[in-house]
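Yeah, one chain of the complex is gone here, protein chain that is, but the others are all in their spots.
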Amino acid sequence: MRLLLINPNTTEPMTQSMAAEAARFASAGTEITAVTAGFGPQYIANRVEAAIAGHAVLEALATHADGHDAAIVAAFGDPGLAAARELASIPVVGIAESAMLTAWMLGRRYSIVCLTSRLRTWYQECAREHGLDGRLASVRALDVPIPDITQAKDQFRAALMTECMRAIDDDEAEVIIFGGGPLAGLAREAAGDIPVPTLDGVSCAVRMAEALVALNPRKATRGSFARPGPKPAKGLSPALMRFFDGS
Amino acid sequence: MRLLLINPNTTEPMTQSMAAEAARFASAGTEITAVTAGFGPQYIANRVEAAIAGHAVLEALATHADGHDAAIVAAFGDPGLAAARELASIPVVGIAESAMLTAWMLGRRYSIVCLTSRLRTWYQECAREHGLDGRLASVRALDVPIPDITQAKDQFRAALMTECMRAIDDDEAEVIIFGGGPLAGLAREAAGDIPVPTLDGVSCAVRMAEALVALNPRKATRGSFARPGPKPAKGLSPALMRFFDGS
Amino acid sequence: MRLLLINPNTTEPMTQSMAAEAARFASAGTEITAVTAGFGPQYIANRVEAAIAGHAVLEALATHADGHDAAIVAAFGDPGLAAARELASIPVVGIAESAMLTAWMLGRRYSIVCLTSRLRTWYQECAREHGLDGRLASVRALDVPIPDITQAKDQFRAALMTECMRAIDDDEAEVIIFGGGPLAGLAREAAGDIPVPTLDGVSCAVRMAEALVALNPRKATRGSFARPGPKPAKGLSPALMRFFDGS
Amino acid sequence: MRLLLINPNTTEPMTQSMAAEAARFASAGTEITAVTAGFGPQYIANRVEAAIAGHAVLEALATHADGHDAAIVAAFGDPGLAAARELASIPVVGIAESAMLTAWMLGRRYSIVCLTSRLRTWYQECAREHGLDGRLASVRALDVPIPDITQAKDQFRAALMTECMRAIDDDEAEVIIFGGGPLAGLAREAAGDIPVPTLDGVSCAVRMAEALVALNPRKATRGSFARPGPKPAKGLSPALMRFFDGS
Amino acid sequence: MRLLLINPNTTEPMTQSMAAEAARFASAGTEITAVTAGFGPQYIANRVEAAIAGHAVLEALATHADGHDAAIVAAFGDPGLAAARELASIPVVGIAESAMLTAWMLGRRYSIVCLTSRLRTWYQECAREHGLDGRLASVRALDVPIPDITQAKDQFRAALMTECMRAIDDDEAEVIIFGGGPLAGLAREAAGDIPVPTLDGVSCAVRMAEALVALNPRKATRGSFARPGPKPAKGLSPALMRFFDGS
Partner (left out) sequence: MRLLLINPNTTEPMTQSMAAEAARFASAGTEITAVTAGFGPQYIANRVEAAIAGHAVLEALATHADGHDAAIVAAFGDPGLAAARELASIPVVGIAESAMLTAWMLGRRYSIVCLTSRLRTWYQECAREHGLDGRLASVRALDVPIPDITQAKDQFRAALMTECMRAIDDDEAEVIIFGGGPLAGLAREAAGDIPVPTLDGVSCAVRMAEALVALNPRKATRGSFARPGPKPAKGLSPALMRFFDGS
């Protein structure tokens, strides 16, 4: 089985670290191709950046999907996820949605712990857009400047653990999701310190993608996820133009 | 990996047919033990029967969980699921919840197609109890007498297909879930006839259970799914009495 | 008029204390029969215990309903209430639902004050299951060990009053419900100390049951509360087996 | 026990017919005083009329409450109910709210059947305002001219029965409420023709008022239902001016 | 364009101050007529007073609407707004609704800051009644005695600013609405002190009324806002009697 992991951020090292975490949780026989968005911000943290990333995800998917069995949109917040599902002929999962769905099976309410308050808003809107905010206890964010996003997981670990415990004590969280690609791996590393299940998006997404491939549902030919027909378009990358041409 | 499939109904052939469907979707290396509820009705179809089955599921779980990595409550409607999660030290999934969570990744709204209108009510309440009714387009039931529940899937196939198409045309369903153990396998068999993804609960539950085992979340020691402490009880089976004794 | 009060807990003294409170609020001419669940935990406080109690309530109802005009499920959390309504040919009320419906007529938001945080979760889920959580301001629980549940009402009275005032001051509660059989009577005793209406479940349930008997609605023969037809079953008590036999 | 029944409409014969229905369902020892609004339309059917009636209810209550144990606002739609609760030192119930709360104990979803489509809107808004629309299956209205509102119950009985059956068949209603004072008595008369419980507002309100009197909750001195302090006002009736004077 | 501003309170100076604020935001060519309710309390702060004001608004509208292009109900809480829309042949806006709709275009969540906790309840219920509470972050009220309502805006300015900042910091408010006619003008005066957009109702209502006049939608002749037909009524003012006469 081949999974395409698309990093909607344009930071290549983040792609590599998410790919490593994905590989750790993949079944034997699952191969992961990791690609980085072709344009956009280093690290998505607000609606402007998420809107641009939505386009970038589609372009990456149109360019790289061939030969894969499923794709993963690997920025918490799931930019462009629904559009990607419409575009692709293979299943597509998002790392936020996958973690939320997994949390559903492990507790009554979940909290998301993340790095900045701007992300908090995005993640709240993401949960609501997915129709999965009914059990969202809180999104808790550090409110400190993050000098180096790739070091944040280790540098702010104590503060992140404090937010987890507040989510449990004050918000009645029964599952903790670490939100944001730069925190990939923390759920695993912190499991011993937190008295409820901890999840991150990448590992959940790998397993959800594998499940969909195994279940092998057909691509819809009716409804809003059927592949749209050809239509004139302009100014897009060759791969997306091929999609609009219907080829 | 060893999965325990618990049939909350007391009909042994239904257990066997669900076990066969489960095996078909399990990963290589996954072994399935299938057990049948020790007491209760032949086939659960209303709240009285579901309430009794909730107890029966706990008893089966307390009796058989040892040596398994995860358990599946295998009656659509998921009787006793949340209680089972509280009782068990291993992950527990339900076949209804698993199918609904899978549907979340495949379309915007899902419909459940089932055999009787009494089941319709139960499944509506199940979706609501799981907090997953926000995308439930409809539950569509045949309203005909079912002479033999084990033959129903084949005998009423045309009528079931008609309800699927009505769900798509009239209710804007974009995913179809076949509800009820006796329909296990129909999602697979009917995929070619229905223009949107079709799911059934058993196959989804196997893959969700495998995903949870792989993700290996810790058992909560805080919150409402922590294992309750010992407490005096009476009149229960030996396995459940051991649970209340804290042994 | 004869009311059957079913204590889903297996603690006989609690049955007697609830029966006494019930008698205090019953109309002249109303007679109360109080019975105790035949199996299950001493005092229900989580989903495992509530699931078992759901079965125990059905068994008690099938055994004792004859000759009564209505029945009361007398554990806050209302285990098995909806199933009991389906089973019985007489009206059935729950003490939690009755208190919530009464609160609806007395204020804009209500809080439930109870003994333990595990009960808090159960009561939240109960309010939601009844569709009556829209005005639930909070469930406030003492978080202290309860050495003797039958003495808790008096022993922790000061702490319970503090939680009531917090519910009013911080959660905008306009009605207080004391949750849990062991607190029966406290609403009456504490009325002078709390500046908003106080309720407990048993007294409300007695009056709701009487109201239903007086209104004399017919038993449904359509819909999900019609009495189910006979069906094979196994392993159940004689009274429940008679129900499944349709006799 | 003395109950004050306030008809917010200015039609005296309707007051008498509702009083008769109320008396039929009152306990022995309950005495009913029935009064008619001093100003406003003959029969309330829209928001303009309901807004005027809200004022008329307060005036009637301020004038007549003395010497009564509870009051009933007896127009389905409950004009001025929440304000009346704030004004009065005795419990106040509405006939719509009482019927909806009673329906909660009898089935999963209820429908209201009424005479005109303008009432339908009002009743929908009433259910929503009370926070009780979560189980409202439908409001079904005859769409015919009503020549004489006092004869409508008998004249349109067949058409009303047809709407009841549609509510059951098409809307999944499990309880039917007849909405509107002119239909008082129909729930009782039609019980044999409809396969689910039928309710009307007046009888339910009598029993809910009696229940509140028996439970004897204290009048709030905190929150939004505490009696407001004195305040200058102008142009109101003597009884309301006394309320604003704080006398 | 001529706008009719109706003050549902009976305090003339408040009418003048709202008229002045309205004039400040009106387009060139817009003329404002300001009238004061003919009966009711000095300053509406609870449901009793709002119910009376609903009637007073209708009377003022029936008396003064002629010759105007649109009307404004100028008490935050919008007493009688929906009824006024049904009565009038011109568009009618409320100052609370107008501010909430404007807030929708400026941020994700809004808070209302007001003078007393009794108003808080009213404004919460107003937002809910308008179906606009989904983005209501909080209603924050000073909890101090207000000796002179006409001076409150200046006298309590510091405390009001503190509540604004708490709404932003603690409730995630992104827009602040000052609720209550006596605070008219504060949104403008405080804009420099608050880091998010600030609104008050009067200015927003003027612009919303102008927008409706320009868009010139037809008066409904179907649905619940069509003008009701004539109907017997009694005890109303001459202008309202003319409405009921259909003249």
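Lettered A, B, C, D and E in written order, each chain numbered from 1.
Rule of thumb we're sticking to: a contact is a pair of C-beta atoms (placed from the backbone, for glycine too) under 8 Å apart; a residue touches a chain by one contact, two chains touch by 3 or more.
In this text the structure is predicted, and so the values were computed from the model without any measurement.
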> Where the complex has a chain not shown, which of E:P195, E:P232 or E:G246 is the residue touching it?
Replying inline: E:P195
>> Using the touch definition from the top, which of A:H64, A:R118 or A:R242 touches the missing chain?
In response: A:R118
> With respect to the chain omitted from the figure, which of E:Q124, E:S224 or E:S237 is a touching residue?
Replying inline: E:S224
> Which residue, E:T102, E:Q124, E:S138 or E:S237, contacts the hidden chain when the whole complex is considered?
Replying inline: E:T102
>> Under the stated touch rule, tell me which residues of chain A contact the chain that is not displayed.
In response: 10, 38-43, 45-52, 54-55, 57-58, 80, 82-83, 86-87, 118, 121-122, 129, 223-224, 228, 231-236, 240, 243-244
> Residues of chain E in contact with the chain that isn't shown?
Replying inline: 25, 27, 82, 85, 91, 93, 97, 101-102, 104-108, 130-132, 134-135, 168, 172-175, 191-192, 194-199, 203-204, 207-208, 210-212, 214-215, 217-226
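Everything that follows uses one rule, which is that only the chains that are shown with their structure count from here on.
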> Which listed pair, B-C, C-D or A-B, reproduces D-E with over half its contact pairs identical?
Replying inline: B-C
> Taking each chain's centre as the mean position of its Cα atoms, how many Å separate chain C from chain E?
Replying inline: 44
> If you average the CA atoms of chain A and of chain B, how far apart do the two points sit, in angstrom?
Replying inline: 28
> If you look at chain A, which of its residues touch at least two other chains?
Replying inline: 108
